[in-house]
Structure formats: structure tokens, C-alpha cells
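Pasting a structure below so you can have a look.
Heads up, one of the protein chains got dropped from this complex, but the rest are sitting where they should.
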Amino acid sequence: MSRRAFSLGAMSILAAFLSGCASNRELPMTTLAPKSDLGQWIYHLFIEVTLWDALILAIVLIAFILAVFIFSTRVGEAAPPKSAASDLKLEIAWTVGPALVILMISVPTVRTVFRSQPRVAPADSLHIRVIAHQWWWEFQYPDSKVITANELHIPVNRPIRLDLVSSDVIHSFWVPQLGGKRDVVPGQINELTFEANVPGMYPGQCAEFCGDSHANMRFRVMVETPEQFAEWTKLQQAVPVAVDQITDASVADGAKVFADSPCTSCHRIDGVSKGYIAPDLTHFGSRTTMAGGIMANTPDNVAKWITDPQALKPGALMPPLGLRGQQLNDLVAYLESLK
Amino acid sequence: MAAHPKPLHVEPANYLQGGGVIGWLTTVDHKRIAVLYGVSALLFLGLGGLEAMAIRIQLWAPGEHFISARAYNELFTMHGTSMLFLAVMPLLLGTFANFMLPLQIGARDVAFPRINALSFWVSLMGAILLHLGWFFGGLPDAGWFGYANLTERMYSPGLPLDFWTLGLIVAGASTILATLNFLVTLITMRAPGMSYMRMPMFCWAIMITSILVLLAFPPLTVGLIFLLMDRFFGTHFYIVSAGATPILWQHLFWLFGHPEVYIIALPAFGVISEVVPTFSRKPLFGYPMMAYSICLIAFLSYGVWGHHMFATGMGPVADAAFAVTSMLIAIPTGIKIFSWIATVWGGSLRMTTSFYFALGMILEFTFGGLSGIMHASAPIDLQQTDSYFVVAHFHYVLFGGAVFAILAGIFYWWPKVTGKMLSERLGKLQFWLTIIGFNGTFFPMHFLGMWGMPRRIYTYGAGLGWTHLNQLETVCAMILGLAFLVMYINMVWSIANGEKAPPDPWDGRSLEWSVASPPPVYNFARIPEVRGRDAWWIVKYGRTGSRGLAAYMSGKPPQPSAADLAPPAEPIHMPAPSIFPLILSIGVLVASLGVIIGEWRIVILGAVTLVVAAIAMGFEYPTFGQESHDPMAAPSSGGTDVRKVGIWSFIGSECLFFASLIATYIIYKGRNIGGPGAEILEIPLTSFSTFALLMSSLAMVLALAAIQRNDRTWMRVWLGTTIGLGLVFLGVEAYEFTHFYHEGLSLQTDLFGQSFFTLVGFHGAHVSIGVLWLATLWFASFGEKFDGSRSLSVELAGLYWHFVDIVWVIIFTLVYLMQQVKGA
Amino acid sequence: MSEATQTAGAIATHDHADQPHHPGAGIYLIVALFLCVLTAMEITVFYVPALKTVIVPVLLVLAAAKFALIAMFFMHLKYDSWTLSGIFIFPLFIAAFMLASLMMLFAYLAHHLA
Partner (left out) sequence: MDFDFLGEHPSVPIGCAILAILYWGACRLTGRRPTSRQAGWFVLALITIFFTHTAIDEFADDRIFFMHMLQHLLQTFVIPPLLLLGTPDWMLRPWVMSRPVRPFARFFTNPVVAFLLFSAVFVSAHFPAVFDRMCRDENFHIFLHVCFMVSGVIMWWPILSPLPELPRVSYPAQIMYLFLLMIPMTAVAAPITLANQVIYGWYLEGPHGWGIKPMDDQVLGGLLMWIGQGTYLMAVFTAIFFKWSRKEDQDMPVLPETPRPRLRVVS
């Protein structure tokens, strides 16, 4: 037990040092302040390995410094050294020593490997299908039939099981504060299981190079209380107001612009269009960010995006639509009205 | 040599003189080739450095617009590719190993001097191919790792990735040729008394590295060939919709990629193991342990490639296995670090720039090794992989390890190579700039990684807390760039005005210091006789270290005497220059360009040039097929001819090539969706061709037996039979392929079709090359000199032929007879 | 010079100083006969339905036997220096290891197809 107490103590000192460099708010993507079980396991393992590393480093450093500074004489000043060219005991020591350290590290490693990759999902877990696209994220909730983009809402303290699939190239799903990443490989379903335990907003990002706008493939995870999550789910399940019942004139005009535009072939809005290769816009207005999570969802940004997507996100598949003036404003108003 | 004849007057005095431009283009001297490698590698080192600085400027602040996203992706791709393939590897292997191996083991040249020249020219063509994109619509931009399926034409249209694919295939082939040469040289050409356990540690490192290269590059080549076929011939090796998986590329790539880390690190260890003892004036501590740990590292490195793929979902069992194996590598690596420190311990240290860099390497590499243990732990790796933490880690390994070792090596061997000393003052300045710049650039990356910054992003958002450290790194990267500028200035200054170097400026231990600086063309006037480890040291100080001490104590270490350096008393026949390596490599470049622009006439032009130059190289010397017609330059070791060791090493490398193809076949056979499967294969027909091939092997050995008893007629008969049976085999294969094509199975049909045609087709290509080789021999056998003494030429062709036969034994079993067995 | 090289022959080598002597045509013919018989056995195994269950190990053993015969006799590994066998066997080991691991890894992936 005392070893455990010691390592816990040392861990907390190191943890305090590492996370003390900057608080959580300043570093929203830190891996050093995990907010999920998976993140915690990894973090503890990381601290443990870091301590062993520090021990080895200290030994090497001391030996190195002593060796260099004791013996750095000028040529000709000292007689040629007589020390041995080998020493069996020493050599055995520095073979067996590191081997023991490796053993100490590998046991918790293997344990965590198996613990973090359960073959079947925990009983009450929430299944979510994550579809990675060049360069945005789609989240589907098979149970509630909700489909959203770039913003993943999950309840706190409930196991989450993500089925990761890709529609084009290899991506990687990574929310640093919620644990390790998992590649999203086309043709293959990868799983990621974790349980977030602190509500909050956690930014994530694609971590596998996936083409021109790899840097612009970000997203957010909203960890909510069960009540908030239920409310959000209900909102997302709601059918949007039918086009002919829209009251606001600008919004109604915008709806017409949308319906007549090429937007419909790629984007889906429940009851309006059936496109599926681009993000679902049914509840676009309820999201905080847009365009792969690279900017805030404000009317200004939406207008800029529609005018020239490639300027904001190189390589983006959405063509500039050539909309201007009132038409553009109406369309923006319509999109923002889709709560 | 009983009497002492008057030394010959030898022109030129050293290897750098004479010959003019043509002399350099046709040189087969390992020292000149090393210099050529060095010049091109230093050029690409500079270029790669500039690319890195552009990358750093772009990351100065969130939303920076110094370069575009595309340009950024091109830069990090080319930075990685050129630093590894065109700068670091050529410096360590092409320059250091090429120059120093023969000198350290007391040989006059490498085993195959013209193949050595060939490997340089081919590697240059590879480098040109990689950079031709400058002029044709952009550089490659899929990362040095080129993960499929992003590299498919669907996601990366245009020429850049075509150049990348072919450039890497070509560069890889040249590396295989170069290291094959080193391996054979080390096995067969050591001076008398130079047992394996007396070789300098650098030679050990290169020997093991050569084995690594020979066995690690074939999987990469196969992976690249698949990509090439996908991009040009419509196959689906990495195309998901056909049932294939892009993960295959990752396995093939990392099967090469992890050994590649050691292909770079081991020679670096070798350099450090030379520099540290020299400047500590002590023998290397724990020599056998050091040699053994190199072997262990190399062996383990084949079993750890999966640790690059923890995030891809290989399953907990594979994760755990790869994690533990990866950690094990820390043990032999630790042994090396401790042994270096123990070498320094108690030494009489001479603090030169070279030693500074070597000591720097020991520390920085320790850092890199320790963070490596972290990623070896699979769960931790899930947080660190593809983040800046990994960027920090591998720069500590590749820069802190390999580049520091290269810098130590440059300062150490520069006097030997150029005959001039580098400025120590500028060197120390460069060292401190490097230390500050390097640690300032890469140490903060650990924190950026832990704070969640992913790799390979051309821009990042504000408010993530990454800005300050990025700015610090950019500033330090500029300092690092300055350090290299100082080095280039130092080099130019040294060549122009540097102090003339004595033969042994550092009181060295190995044989390269026993010859003049720069060395004469023939290296050694007399082949040295080796009496122990540290051969030259023993000559200077005796086994007890008592001899010559007074000279050392007066601050002037003993030097080889004028008589030792005198020109040889008898003529030394060195290999003659040859233009064909250059022509052959131009053929390679032309053919590759033809493939890329899709102009088949150009491909044929290049291929014809290539084949003609290859055959010309074979006929260039009176002794057919012999690399060097000077028995002194290519002695045989224990009845094992250099060429025989060479062809066996090549066969060993081919084993991995075919294993990769067979693995792909087995994997994809199980994933085949739709289209004809293996049941289409016909046993009676292939049984016949199998029989033909087996009998051709019999004919081949009978031909060898005939020539060995000097019976030329029967040799021709049996050789003719072999060729005939080989042609029968090829004929059946051609019939089979056309038959399948008519049945609806083509290269593009399905996964079975593509992997079957690729595997069997490559085997067929080997048979065709064998037939060509045997036919050449058959014609050559009408020459006057073709008698029993040339039986080795027949034996070599035979070894290749039998190897092709045993590959068919495997293919016949796994592909044809096991057609009903399900794949993986 | 020649003196030095002769010493090279005597000392730089390890255990096998003599030029290997290759077997005569008789041995080659016997080996070829064996190869034919083994091939015939392989084809038989393929066609006999009763052997379906053990076809993989049996075929592997037969192929390994053919492989070994050719390598040892036709390629003279049995008669040549150990170094050459080493140069060949080590890559074979790595190749076999690679093949086996890739098959296992992809067999796992096959359960996770989308």
C-alpha cells in the first residue's frame, strides 16, 4: 500500500505541475484534465510512465554530468585512462534495471488496453453513429433518430458507445478532454467507449491528416445533464415549421430561395429537401458553430460562408452560389430560424 | 614483397584529384560516390530546413496566411520525405558508410563498385522525381506516410502523388542496392585479422542496418506498387467500395516505417560509438554488449510496427502485444546510452565540436527515447499519436539522435574526406545555436501535444492556448536555421582557407586514420593486418597502450609515418570507371516520366535504355558478370565469393517482397466481393507448368555440373533446356491469363483478380528476367574464355532461377491448391 | 600484395576455408525425382475429398519439403558456408512472421467491416 500511496502522492505533485501551467479554461483541448473515465485511465497511466521516465532521466543526467564534468581535461594533461572496457556487473545492472521498469509499465498498460476496449458495449450505453466526412462530422442517434452535424450532445455519467465510420478517407475522432482518439477508417466500423463525468463544452478535432482542410475539421462535444440532454433531443426531433406557415416575411423568402437553389441536392431539411452528402440543416439554427466547427454560427459568418466557402475552408466541396444582397440575407435569416 | 622495391609514382595523389567532370560522372570510387551523396544530401538538408521554417512561420499565430493550406500540406510532406529519404539516410549511409566502411575494415573499395555508383545515380533520379512536381502542378501533399486512400486518384487527382509514388519506389530501390553492397562488403572484404568482433562499432551498425533495409524496403515497395497500380491501372488495392481496406497500406508502410527509424538510428549510434571513444581516449565500453544490442534492436524492430497504428482499432490483443514488444526495445537502447556514458567515464576528454555534438546526441536522444516509452503504452498513445507530442518525440529521435550524430560525424570525418580542418570556433557557435534552437523548437511541442494540438494542421483556432508556445518555437526554429547557415559557411570557409589536416588529427582508433587525408584512390598501399579491436590504436600504442606515449603526452599524438603513407610498391588495379550506371539511371528516370505522363513509347525508350545499360554493365569487363576484375579489390572470403553473398542477400530481400504480395493475396481473397474467385483456377494446367518449372531447375543444376567439369557443350544443352522449360512455363501462364481474361477476370475486376494477377504476374516477371539472364549467359558461352573457371556466372544465374522456382512452389500451394481454403 | 590477400583467405574467414564441393548429377536426379513425387502427392491431396479437413497442414508440409529440397540441394545450401544459409533463413523467418501476423490482424478486422 505504501508504494501506492507514494505513487499517488508523486502523481498528484506532477499532475499539479502539469495542469498548473495553465488552467482548464485557457486550454480547452488539454489532455491533462480528463473529464471522462477513459481520459482518467489514460492520464493515470501517463503520469505513472512519466514518473518512471523521470527516474531514468535523473539517473542518466547525473551520470552524464558527472562523467563529462569530472573528466573534461585538456589533451596531454592527464595520463591515458586505465579504466576497464567492460564491467559485467554494471552491464547486467543496466539490462535488468530497465527490464524491471518495463515490467512495471507493461502490466498497467495491458490492463488499461483491455479495460478501455470492451468487446460489448456496457448495458445502458447510448449508441451514436459518427460519420466523418471531408471535412465535417455527422452524428446520428439511432434511438432517437436525431441527426446533427459538428456538435455532439451527450448526457453526463452514462456510457457512450460511438460507432465510427467514414464516408471518404481516414479521419480520427479526438476530444482530448474526453480521452484518446480513435481512427475513423472507411470500410470499417471502429468503436470508442467512454463515460463523460463533468458537464461542459469540449472541443474536438480530426486528428488524422485527411486532405486540404484537415485543420478545419473541428467539432464540439456538449456534455449535458440528463434533463438538458432530453430537452435537446426533443428539440431536435421536432419537425420544423412548414414553409407556408412561416410568419416572418424575410424568413419565408429565404425558404423560397433555399428551395429553388442547388442547396437542396446536398443538404437535407426535414420536409423541404432530401440531400444527404452535406450537413443536415434541419436544426441548423440551434448549433453554436458552423462549417466544421471553425467559426461561430452568426448571420454574418453564414453569409460569408455562402458567398465563398473555399475562402474560409480550402477545398470545401460546397460551391459558391452567387447569391447577393436581399436574397442572401433572406437565406441567412431562414437558416438561422431553423432552431 | 620480400625485397622493398621502389615505391611507384602514383597519379593522382588523392582521390579528389583528376578526372574532371567526366571523371565524377563515371566514377566508381566509393569515396567519390560518398562525396556525391554528401553534396546532394546537404542540398536537400538545406531545402528541407527551409521548408520547415516556412511551416513554422505559417504557425506563428492562429489564422496566419503566410502560405495556403495546400502549400502547407505540400511543405510538410516534402519536409518529411526529403529529410528522411534525401538528407538523413543518404548522409548516414550514402556518405558516412560509403566513405568509411572500406577504410575501417581495410578494404580498397566496396564489393560492387559499379552498383555503388548505380545506387547513387538512381537515388538522385528518385530525388529529381520527387521534386519535379515544382514544375507540374504542385508537390505531393499527402504526408510522407501517404496514407491510403487519401492518395487514391479520387482524393488526390493530378500528378504530384504520381511523382511521389514513383520517386519513392526509385529511391527505395537505390537504397536496397546501396545496402546490399555494404552487407556483402562487410561479410567478405574485411582485412586479415578483422573478425566480426574486431570491426569498429560503426561497421556493426551499418551491417545490421543493411539487413534492416534489405528486409524492410520490400514491403514499402509492394505498397507503393499497389498504389501505382490503383492510380494508373484501375485496380482497387486501397479502394473501399471494392471491399479493399486502406489499412493494408498502413501495415505495409509501417512494416517498412518502423525499421526505417532504426535504419536511421543505428548508423547514428554507430557514429556516436566512434566519436565518443576517440575523444574519451578509451575503448568503447562493453563492445560485445553494444554489438548485441544493435542486433536486438534490429530484430525487435520487425515486431513493433503496429505501435504506429494503435488508433486504427487493431483490437486489444494486438494492441497489448505491440505495446509490450515496443517497450522491450527500450532495454537494448538503454544499454547503448549507459555504455556511452561509461565510455566517457574516466576518460581523458578532448572537448572538440564533434564530441560536443556526440554528447548532445546522448542527452537529446535519451529524451526522445523516454517519450518513446510513453507512446509504446497503447492507451497513452491514443492521446499522443498525431498530436504535437509525437512531433516532439520523433524530432528528439531523428534530429536529437540522427542529425546530432550526423553533425558529430561531419566534424569528425570532414578532415579525412576533404583534407582540411573545419573551424572549431564556428563549430562551437553552431553547436550552441543548435542546442538552443533545437530544444526551443521541439521541447515546447511536448506541451502543445499534451494541450491537444494535432499535427499537420495548417492553422489553428484562437483561444486554445497554443499561440505563445508556437511563437516561441518559430523564433527558435529561425535560430536553428541560423545554426545550419553557420555550418554551411564553415564548410565553404574550410575548403577555401581551412587548415590542412594531418592523417590522424583526433588520435583516432580505427583504420581510416592510418591513411592520408584525403585518402589515396587505392585507400591502402598495403592491406593492413588487424591485431585486435581499435586496429589503428594498437598500431600506435600497442596492446598495452605503452608505446608512443611520450609523443601523446607532448600533445602531439603519433601519426602514420611518411613511409607508411608512401605509394604502393606494386601496381594496384582499381576498378575502371563506367558510364553505364549513369545511363541506366537515366533510363529509370525516362521510364518513370513516361509512366507518369502516360506515354508508353517513352516508357519503352527508358526501359530499353535500362536493360541495355544493365547488360552492358555485365559485359563491361572481360570476366563476364564480375563486378571487379581485380581479385585484390574483391577478395573472396572462405570460398564464398562476393557475388554469391550478393545474390543470396538479394534473394533474402526478395523473400520479403513476395511475402508481402502473398499476404495481400491471402487477405484480399477473403474479402473478395462479387466477381470470380479462386475457384476459377485450373489445377491440371498449372500442374503441368509447375512440373516444367521444377524440371527446369533440374536442367539448371545439370548445366552447372557440366560447366564445373568444363563441359561447355552439355552446359549449353542443359542451359538451353532450362530456357526452353522457362518459356513453356511463361507460355502456359500467358495462356492462363488470356483465358481468365476471356472468362471475365481482369486486373480490375475484383480483389481476387487484382491480387492474383499481381502476385502471379510479378512471379512471371521474375521468370522472364531469369530467361533473359540465362539467354545472355547462353550467348556468352560461345565466347572464348567461357570455361570451368566461369562456372560461378552460371551458379549465380542458377541461384536466382531456383529461387524463382521455390517461390512458385509456395504460390502453387497457397494460391492454386488451397483455392477452397478461406482467406484471412 | 598477393601475400596479404592469402592471409585474408586464411584468417578473415571463420570455419569454412575450403571451396565447397557440389554434388554430382546423380544426387540432382534423385532430388528431382523426389520433387516430382511430392508434387504428385500435392495434387492428389487436392483431389481427394476425404483429406479436405487436413488439406492445409498436409499441403504446407509438402510444400515446405519441396522448398527445402530445392534450397538445400539445387541451391547448394547444404554444401555451402553457413553464412549463406543465415542470409537466407533469417529473411524467411521474418517473412513467415510477417505473413502470420498480417493474417491474424486482418482476421480480426474482418469482424469490423462496415
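Labels A, B and C are assigned to the chains in the order they are written; within every chain, residues are numbered from 1.
What we mean here is this: a contact is a pair of C-beta atoms (placed from the backbone, for glycine too) under 8 Å apart; a residue touches a chain by one contact, two chains touch by 3 or more.
Since we're looking at a predicted model, the values are computed, not measured.
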{"item": "Neighbouring displayed chains - absent chain, whole complex", "value": "B, C"}
{"item": "Residue among B:Leu284, B:Val539, B:Met700 or B:Val767 that touches the chain left out of view", "value": "B:Val539"}
{"item": "Among B:Gly46, B:Gly138 or B:Pro502, the residue in touch with the chain that has been omitted", "value": "B:Pro502"}
{"item": "Touching residue (missing chain; options B:Arg425, B:Lys556 or B:His739)", "value": "B:Lys556"}
{"item": "Residue among B:Arg198, B:Arg281, B:Arg671 or B:His763 touching the omitted chain", "value": "B:Arg198"}
{"item": "Absent chain, residues of chain B that touch it", "value": "192-193, 195-198, 287-288, 291-292, 295, 317, 502, 529-533, 539-540, 547-548, 551, 554, 556-564"}
{"item": "Positions on chain C contacted by the hidden chain, ascending", "value": "7, 11, 14-15, 72, 82-83, 85-86, 89-90, 93, 96"}
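One rule holds for everything that comes next: only the chains that are shown with their structure count from here on.
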{"item": "Separation of mean Cα positions, chain C and chain A [Å, integer]", "value": "50"}
{"item": "Centre-to-centre distance between chain B and chain A (centres being mean Cα positions), rounded to whole Å", "value": "37"}
{"item": "Geometric centre distance via CA averages, chain C-chain B, whole Å", "value": "26"}
{"item": "Two or more partner chains touched - positions in chain B", "value": "245, 247, 313, 315"}
{"item": "Multi-chain contact residues (two or more partners), chain A", "value": "186-188, 190"}
{"item": "Touch list for chain C against partner chain B, complex", "value": "1-5, 7-20, 22, 24-25, 28-29, 31-32, 35-36, 39, 42-43, 45-47, 52, 55-56, 59-60, 62-63, 66-67, 70-71, 73-76, 80-81, 83-84, 87-88, 90-92, 94-99, 101-110, 112"}
{"item": "List of chain A residues in touch with chain C within their complex", "value": "165, 186-190"}
{"item": "Chain A to chain B touching residues, read off their complex", "value": "18, 21-22, 26-32, 39, 41-42, 45-46, 49-50, 52-53, 56-57, 60-61, 63-64, 66-68, 71-83, 85-87, 90-91, 94-95, 98-99, 101-102, 105-106, 109-110, 112-114, 116-117, 134, 168-170, 172, 174, 176-177, 179-183, 185-188, 190-191, 203, 205-216, 218, 294, 314-315"}
